[in-house]
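Presented below is the structure to which this report refers.
Apart from one protein chain that is not included, each protein chain of the complex appears where it belongs.
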Amino acid sequence: MTPRGMLRELLATGPGKAGMGLLVALLALSLYALVAFPLDFGAKRWSNPSVWADNPRSVPPVWTGLLSGGRSMPHTVLETEEPAEVSGATRTYRLRLEFEADVPPTFLTVAVAGVRYHARPPRLEVVVRRPDGTSVVLARPQVPGPRSGEAAPYERFGEGSLRVALTSGERTTTALRELFLDEYAADVPPEDLRDALARAIVSVPEPGAPDGLRLLRGSYDLELRATFDDPRDELGSVRFVAGGSRFGLMGTDSLGRDLAQGLLIGLPIALFIGITASIASTAIGATLGIVSGYMGGKTDLVIQRLADVVANVPLLPLLIFLVFVVGSHLLLIILFLVAFSWPGLTILVRSMVLQLRSGQLVESAVVIGASRWRIMSRHIFPHTAPYVLAQMIFFAPAAILAEAGLSFLGLGDPSVVTWGQILESGFRTGAVFLGWWWWVIPPGVAIVITALTFMLLALGMEPVVNPRLRSGAPAGYRALGAGR
Amino acid sequence: MSFVRPLAVRAVTLIGVLLAVLVLLVVSLGATGFSDRMLRAVVGEEVRGLRTALAETIRDPVELERAVEAQRGELERFYGLDRSWYTRLPDTVLRVITLDLGEARTLKSSSGSRRVSDIILERLPNTALLITTALVITAAIGLVVGSTMAARAGTKLDRALSYFAATSFAIPAWWLGILMILLFAFQLRLLPAGGMYSTPPPEAGLLRFLDLLWHAVLPVFSLVLVTVGPYLYSVRTMTLSVAQEDHVMVARAKGLPEGVVVRRHILRVAAPPIVTGLILGLTSSLGGSILIETVFNWRGMGRLYFDAVAGTPDEAVIVALTFVFTLLYVAARWLLEVLYVLLDPRVRYT
Amino acid sequence: MAGLVELSDLVVRFHARTGLFRTVAIHAVDGVSLTIEAGETVALVGESGSGKTTLGRASLRLVRPASGSVRFDGRDITDAPERELKGFRRQAQAIFQDPYSSLNPYHTVREAVEEPLAVHGIGTAAERTDRARKALEDVQLRPADVFLPMYPHLLSGGQRQRVGIARALVLEPRYVVADEPVSMIDASSRAELLYLLRDLQATYGIAFLYVTHDIASARHFAGRIAVMYLGSIVEIGTPEAVVERPLHPYTKALIDAVPEPDPANRLRERPVVPGEVPSAADPPAGCPFHPRCPRFMAGRCELQRPTLREVEPGHYAACYLYEDET
Partner (left out) sequence: MTPLLDVRDLRLHYETPRGPVRAVDGVSFEIGSPGEVVGIVGESGSGKTSMANALMRILPRNVARYDGEVLYDGEDLMALTDERFRKEVRWRTMAMVFQGAMSSLNPVLNVGRQVTERVLVESGASKREAYRKAEELLELVGLPRDIIKRYPHELSGGMKQRVVLAMALMMDPRILILDEPTSALDVSVQAQVMNLLKQLKRERGMAMLFITHDIALASDLCDRVVVAYGGEHVESGTLAEVLTAPKHPYTQKLIASIPRLHDPAQPEFIPGRPPDLVDPPSGCRFHPRCDFAFEPCDSDVPPWFEAGGAQHARCWLLGQSKGRG
């Protein structure tokens, strides 16, 4: 059967069509991921906590708000480089937060970047002006002074910014307590307030309400007032972040990482693992099978014994052992997977070749004087091709699942993001027990869909290879078992 | 006897596997310097202890240093650190083969023993319980559903089940376990999320056993759900291919009742490969137990392996367990050969 | 007179394993001498297990004989390594029994017929196509251009077999082994293909070894018939002589067993030799046919193997029955 014929046959089946459609979609998506994300995303960004510092932690995806009803707090990042108001030496940077949600923000931070001064550091003050006209000073962040040996102008927070959490700390507690006492004549005990600071900032005290606080909706002005000594002093930007109660397409993990990004970047990596491992494994398996079956004699004996030994090795324990001892680089993991997965195909192909070798097809090639190489490549290989292809398709999900299993045990390559690792960190953090389903369900679903894509293709290949294989489970069964 | 030869050949091969795995273990430990590092750590620890002990008697710091160094040298010789790793290889291999598995560094058995063999023997039955239960259920469902599916090949139901098989294939059991915990343990609060016994565990006896079963429900269910799909599909395929053979047509033409035809002329003939598939499933879930026991905190060999790898690495336990896994695997494989020979009179020469 | 193909005292053994360390040798061909002249057709007739196919394969050096020699055109090729056989492979070809498995289903008719030329580096691509076209026309696959791009699965059994013949003849060989070339073809079409082979043989002066179990077709298409039993040639002669005046008891039994379309047959039982062909792993001593022979002579037949001797001009038999006459 020609390759085109095989494809036609494949697409004639339901599973083949579904699998092909999914494969195209997955490839397109991973192409997008490769273009949109830097190649060192895993090492440089995913495992760098400061990248994710502005994100709310362990919050569900935005779209869950549609299901649960109620207005959720959108994640809001407000940033400005220009002061709204300048009076004398004081510049006021003002940003407006429209608060209309049924839940308070998960946190409130301010971040100041690009400070440059010539004599004394600027004095900073964070003020919140509330919809009812009240206001409160939440923090007075300190810009470090000159160090010995340093010459003016002094640059501060050029790279990372000065970040201050406004929803924690004794200072905020005291400030809010005073606000409530002065403006609403309500004496809220500090221990009550301490755990509900984010809520208190956007609430008025009200006895009977939960935590004794009622949400105050409306426009909040978040201000940073900076007083400079020298007119040449500068302040680059001010950013207020009001943590959302939901975030992104897939929510965040306990470090605030955007799981949607992790899931997306995991796709090309999963496909890479599946495709390279299966191509390498089937190439080795098929070549050895053909050589072993056709050459016979000592070559056959050596390959056969080797295949026998490798085929009977318990894959997962050994894989764990090797990754643990030798290293967990992704290419190493793929290498180990390949090293232990070729024998199934070798044994299958060899038995097919033995049948062909004694058949008239090969004899008719020998009679015309064809070389061994010609016979193996032009007459024998095409006959095994459908099986080899089916095995290749079949092995891809096996490799993906095996890698996921290793990652889940904490043996994944730390420099890349894989779905197994996301699951592992979720499981280790206790996401399962805390009910943070968005952290543990989607990566698994992603694994299943990717593996299923190949499984559907394998199922669609069935009419092509007509599996009257009596050797029990298909050859890839064992390898697959490893990741399960 | 005609079947002695194939069985002997397989036995030799499988013993070869055992040796090959063992050598691979020891070589990779040695060649990567892993073994040296571990041993040095052991020596360092012992020397530290010795120093404190010697300091009691030897006051002079120079003298003390010399004594300590002498002790260290002796220890290093004792552990073979003065030689390169490959000269230690035969020793190590021989020790493991004789099942002298050594002592664990951090892990202990529940009775407090540090002997690796004690620790492993304590865990073995737990794993066996989990895997064999799952296997029996898978086999029962696979045989019944698979063979009925073969009779209805091409129908909607058959197609639906083939999709199920593909999906079941594509799901990692451990992730399914996580889903189960989320759903049944936390959402519905029907079943325990992990562990083997309630706290406090019930008194010994029937109640204790029932409690164990109660805790086994989710892990077993997860294992079954992922293995049953591919298994019933392979049963279906194998039965179907036998069902198309001429002798089945002859059996029908003879006027045998359909039940006899299916049992004696289809299933009986398909039995050898069906059993093969089952034991292959057993051997793969042996490896899979590492993951599923980790998820469900089931105190079996798999969880032990995870603990040995994840916490402070415990070399002795890792080597010993990998070896024991291989041993069990090889034993299961050989059992498979024996069954095959018993089931199929056409013993093939390999 | 030297023939094109000379097989002398050829022995071919296969090894089969029976125990852990035991193997037995199967004497597929057990001391056969046969000469095939240029341009003649010899039919090799025998039942399954007689070694006729192995003998044909050995004459093409597809198996290496254990002893004896194979000479082609005066050159000894018994032990020549494969790389030295290139010239021989160009001149000696084969037509196979099963047109379904001897053609590569992944190759078009053009590829199949041009491959021998390509292997031997004959001609340019265009010349090869021309020769393939001519070969197809020779085997009555016309117009050739219709068949060139087709894959074998689109052809009928008879058409495929013609492609197989074209593939064998495109190199213009001097010797062709045709192993049961028509046994898988419908009875009513067999003669057509055999006539085609006969015409091609006459046109190109090819020597044919026609291997068959069907002695009736051998009678009509061969110049000489050799009858094989258990690895030996037991009788050889012209078709007329072998069929009408069989000498060896086995040949007689074989001829008696062939059904003839005669309404009288059903009223009488056919004379048959009892039992089946013994295993070639453990052939009887002496004459291989003696345990089943109706004219078995104790003290003679079971002791030493009779050799072929000329009983009448050009008609040889290996049987002690004819030894006494001389």
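Read from first to last, the chains carry the letters A, B and C; within each, the first residue is number 1.
Assume contacts are C-beta pairs under 8 Å (C-beta built on N, C-alpha and C of every residue); 3 or more make two chains touch, one makes a residue touch a chain.
It should be emphasised that the depicted structure is a prediction, and the values quoted were computed from it without experimental measurement.
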item: Contact set of the excluded chain (shown chains only); value: B, C
item: Among C:Ala257, C:Ala285 or C:Leu303, the residue in touch with the chain that has been omitted; value: C:Ala257
item: Residue among C:Arg71, C:His120, C:His213 or C:Arg300 touching the omitted chain; value: C:His213
item: Touch with the omitted chain, as defined above, among C:Thr23, C:Thr203 or C:Asn265; value: C:Asn265
item: Candidates C:Ser156, C:Thr203 or C:Thr307 - the one touching the absent chain; value: C:Ser156
item: Absent-chain interface as seen on subunit C, which is shown; value: 47-48, 156, 158, 186-192, 195, 213-217, 219-220, 240, 243-244, 253-263, 265-266, 269-270, 272-274, 276-277
item: In subunit B, positions touching the absent partner; value: 154, 245-247, 249-257, 260, 264-265, 268-269, 271, 343-346
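Heads up, the rule we're going with is that only the chains that are shown with their structure count from here on.
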item: Chain nearest the global centroid, as defined over all protein CA atoms shown; value: B
item: Chain whose mean Cα position lies farthest from subunit A; value: C
item: Between subunit C and subunit B, distance of the C-alpha-averaged centres to the nearest whole Å; value: 57
item: Averaged-CA centre spacing for the pair subunit C and subunit A, given as whole angstrom; value: 69
item: Geometric centre distance via CA averages, subunit B-subunit A, whole Å; value: 30
item: Multi-partner residues of subunit C (at least 2 other chains); value: none
item: Subunit A contact footprint on subunit C (complex, rising order); value: 57, 60, 62, 85-86, 89-90, 92-94, 96-98, 101-107, 115-116, 119-120, 151, 164, 167-168, 171
item: Subunit A residues within the subunit B interface of the complex; value: 14-15, 305, 308-309, 312-318, 320-322, 324-327, 397, 401, 404-405, 408-411, 423, 427, 432-433, 435, 437, 440-441, 444, 447-449, 451-452, 454-456, 458-459, 467-468, 470-474, 477-478, 480-484
item: For the subunit B and subunit A complex, residues of the former touching the latter; value: 13-14, 16-17, 20-21, 24-25, 28-29, 32, 34, 159, 162-163, 166-167, 169-175, 178-179, 181-182, 186, 193, 226-227, 230-231, 234, 237-238, 241, 273-274, 276-277, 280-281, 283-288, 290-291, 294-295, 305-306, 309-310, 313, 318, 321-322, 325-326, 328-330, 333
